[in-house]
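Handing you this structure, nothing more for now.
With one protein chain withheld, the remaining protein chains of the complex are depicted in position.
To keep things simple, chains are lettered A, B, C, D and E as they appear, and every chain counts its residues starting from 1.
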Amino acid sequence: MKVTVSRKAHFNAAHRLFNNKWSQKKNDIVFGKCNNPNFHGHNYELIVSVTGKINTDTGYVIDMILLKRIIKQEVEDKLDHKNLNLDVKEFESINPTAENICIFIYNKIKPKLDPNLDLEITLYETPRNFVKYSGS
Amino acid sequence: MKVTVSRKAHFNAAHRLFNNKWSQKKNDIVFGKCNNPNFHGHNYELIVSVTGKINTDTGYVIDMILLKRIIKQEVEDKLDHKNLNLDVKEFESINPTAENICIFIYNKIKPKLDPNLDLEITLYETPRNFVKYSGS
Amino acid sequence: MKVTVSRKAHFNAAHRLFNNKWSQKKNDIVFGKCNNPNFHGHNYELIVSVTGKINTDTGYVIDMILLKRIIKQEVEDKLDHKNLNLDVKEFESINPTAENICIFIYNKIKPKLDPNLDLEITLYETPRNFVKYSGS
Amino acid sequence: MKVTVSRKAHFNAAHRLFNNKWSQKKNDIVFGKCNNPNFHGHNYELIVSVTGKINTDTGYVIDMILLKRIIKQEVEDKLDHKNLNLDVKEFESINPTAENICIFIYNKIKPKLDPNLDLEITLYETPRNFVKYSGS
Amino acid sequence: MKVTVSRKAHFNAAHRLFNNKWSQKKNDIVFGKCNNPNFHGHNYELIVSVTGKINTDTGYVIDMILLKRIIKQEVEDKLDHKNLNLDVKEFESINPTAENICIFIYNKIKPKLDPNLDLEITLYETPRNFVKYSGS
Partner (left out) sequence: MKVTVSRKAHFNAAHRLFNNKWSQKKNDIVFGKCNNPNFHGHNYELIVSVTGKINTDTGYVIDMILLKRIIKQEVEDKLDHKNLNLDVKEFESINPTAENICIFIYNKIKPKLDPNLDLEITLYETPRNFVKYSGS
C-alpha cells in the first residue's frame, strides 16, 4: 500500500542554451533567443515526489522536514541564484535545458533517500513549460 | 479507451499529529510544532480522479453531478470544519497525517463508485505539500 | 531514460451538451443547465505532455517551438473562439464533453509527432473539472 | 477603521461581441474572432469585495454566508450557463464585454448591501484578462 | 514617486468563531459550523505590502530580507501552528475572524517599519475568502 508525498520548492537561476560543438549560426537557428550569450533566467519551481509505504508509527512516508533539508542541500544550495552554465560544473559540458536540470536534480536527491523509496522530479521552467523525470 | 476525469473540492479542519504510545518528548522530536496539544489546522484541497471508459450515450466517464454528491457526502460532510482527532472516529487510533487522511478519503469514495472505475485521491495539506493514493 | 515535457495552452469556446437521439426531457434530466439550447462556454486550459528520450545534441525531448506550433495549428486554430457544436464537424455527431474534446485533441496532435514519442492530453474545462487521456 | 472582505465566485457563459449599428465588416475589424455569430464562451471568475466597519459583536464586516447568497441570486442564477446575448435582457442592447458585465454585476449587487458598505467588482474573463469597477 | 512592494508568507492555525456574551443557540445561528467547540483550521496566506520612496542607492523601497525577518518574528512565530483562541492572548477577548486577524497582523508589523512607509495587509483565510486592511 504505497502513497506518494510531494513537496514544492523553488530556485532562481540564469542560463544560456547552446551546443559548443555547433557554429554560432546553427545555435541561433536551434536555440533562438535562448542562446543570448549574456544569459537570461528563470524562477524554477520544483516538485519532489517520493513514493513508498507509510510508516505505521508516524503515519509518514517520509518526514517532510527531512525531505525539505535534502532539497535545500542538494538543490537550493547548488542552484539558487546561480548561473547554471558558469557556476555549476555538471553544466559545463551538458546543455542546461529543463530536461537536463530535471535529471541533475533527480541524480542529486535519489542517493539521499532510503532505497525503498521511488522518486519523481517535476520542474517548471516557466508557468507554461515543465518537465518530469522518474529515473528510467 | 480510458479517460481520467478529475474534480476539485476542499474542506477546512483542525488536527494534531502525535503517537499516543510515545512519550511527550519523543512526540516533540518527531512531530515538532505539528504536535501542539491545542491543535492547528489546514485548508485541505482535494482532487478526486476517476478513470474508466466513456459512456457513448452521454460522453461522460462519470456524471460530475454524481461525483460532486459523493464527495459532499463522503468527504465534506464528514471532515469539513471538524477537528480530525476529536470529531472523526477513524482518527482516534490513526494519526491524521496527510497520508492517512488521503487513504481515509479513498476508502470512503471507492465503494460508492461503479467497480469498473479506478480511483486516485490527491490531497493538498498546504499549497506546498500534497499526497496521492490510488489503492495499492 | 525518458523525460516528459509539457506545455500549457488555452482556447475559449461555446458548447452545449445533449444527445440528439434522446427526448428534450431526458436531455434535461441528464445534462441539466449544460443543455441550454443557446449554448454556454468555457476557457479551456490545455496541457500537452510528450514523453521520449532526450536528444543529446540539443538536450530537448522535443523543441518547444515546434510543439507550440503544432498546438496552434491543430488545437487553437480549430477550436479557439468557436462554437464546438456548430463550427467543428467532429462534434456534429459526438457530444462535446470534456472527455470527447480531450480525445479529439489527442487524435489531432498524435499524428504530428515522431512515432517514438508518447502523448498525454490534460484538459481543464473549468479550474475545478479536468480530464486526461493518453491514447488507450 | 475599515476592512475590505472579498469572496470569489464563478460562472460559465457564452457570448458574442458586436455592435448592431455597425456593418458586418466594421464589426469584424473591431471585434475579430470575438464576433463569431455562433458565439464563443468563457469561465468567468468573479471577486466581490465589500468595504466597511467591523461589527464588534461578530468580528465581521459582512456575514460571508449572506454575501454568498447575494452572489448566487444576483449573479450565478442570472448568468451561469447562459448565453449572455440571448438569455440576459440587459445585453440585448449593450455589448457583453468584460467591462459591461462587470458594471452589470456591480449594479445587481450594490442595492442588496447595507448602504454603508462600499463595493468593488473584479471580473476575470480569462486567466490573463480582467476588469475592475467600483461604482464611479 | 512611490512604489509598493509586496511579499507573500503563510501560516497554519486552528480557530473557532463565537461570542462568549451570547447563548450557544445564538452562536450557532450566527457562526454555524465555524463555531465547532473542538475547533477547525486554515492555511492562512498573507500578503504584506509596503509603500514608500525608492532608496536611490539600493533601488529598494525596503530590503526584502528585512521584511521577511519582520514577518517571521511578528506573524509566523506568533501564529503558525497555533490555536488562535487558546495560544494567542489577543484573541482571548476578540473573535479570531479573518478581519480581526488582519488587523492584529497590521498592528504587529506597522511599528517595526520606518514611519514613512505605508502598510497594507491582505489575508487569505481560504483560496476563496480574503480580507484587506491598511490602517484606517
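Throughout what follows, a contact is a pair of C-beta atoms (placed from the backbone, for glycine too) under 8 Å apart; a residue touches a chain by one contact, two chains touch by 3 or more.
From a predicted model like this one, the values you see are computed outputs, not experimental measurements.
Undergrad: Mind giving the shown chains that are in contact with the missing chain?
TA: Result: the unshown chain touches A, D, E.
Undergrad: So which of A:N38, A:N116 or A:S136 would be touching the chain we can't see?
TA: Here the residue in touch with the unshown chain is A:N38.
Undergrad: Looking at the full complex, which residue from A:A14, A:I70 or A:L117 touches the chain that isn't shown here?
TA: A:A14
Undergrad: Pick from E:K2, E:K33 or E:R69: which residue touches the chain that isn't shown?
TA: E:K2
Undergrad: Which residue numbers on chain A touch the omitted chain?
TA: Residues 10, 12-15, 33-34, 36, 38-43, 45, 80-83, 86-87, 126-127 of chain A touch the chain that is not shown.
Undergrad: Footprint of the hidden chain on chain D, which residues?
TA: Touch set of chain D with respect to the missing chain: 17, 19, 21-22, 30-32, 94-100, 102-103, 127-133, 136.
Undergrad: Which residue numbers on chain E touch the omitted chain?
TA: Per the touch rule, chain E residues meeting the hidden chain are 1-8, 49, 54, 57-61, 63-65.
By our rule, only the chains that are shown with their structure count from here on.
Undergrad: Measuring centre to centre with C-alpha atoms, which chain is farthest from chain B?
TA: Of all the other chains, the one whose centre lies farthest from chain B is D.
Undergrad: Equivalent interface to A-C, which of B-E, C-D or A-B, with over half of contact pairs matching by residue number?
TA: The pair repeating the interface of A-C is A-B.
Undergrad: Name the chain pair with more contacting C-beta pairs, choosing from D-E and B-E.
TA: B-E
Undergrad: What whole-Å value do you get for the distance between chain B and chain C if each is reduced to the mean of its CA atoms?
TA: Spacing between the chain centres: roughly 29 Å.
Undergrad: Need the CA-centroid distance for the pair chain A / chain E, whole Å please.
TA: 34
Undergrad: Residues of chain E that contact two or more other chains, please.
TA: Chain E, residues with two or more chain partners: 127.
Undergrad: If two chains touch, include that pair; go through all of them.
TA: A-B, A-C, B-C, B-E, C-D, D-E
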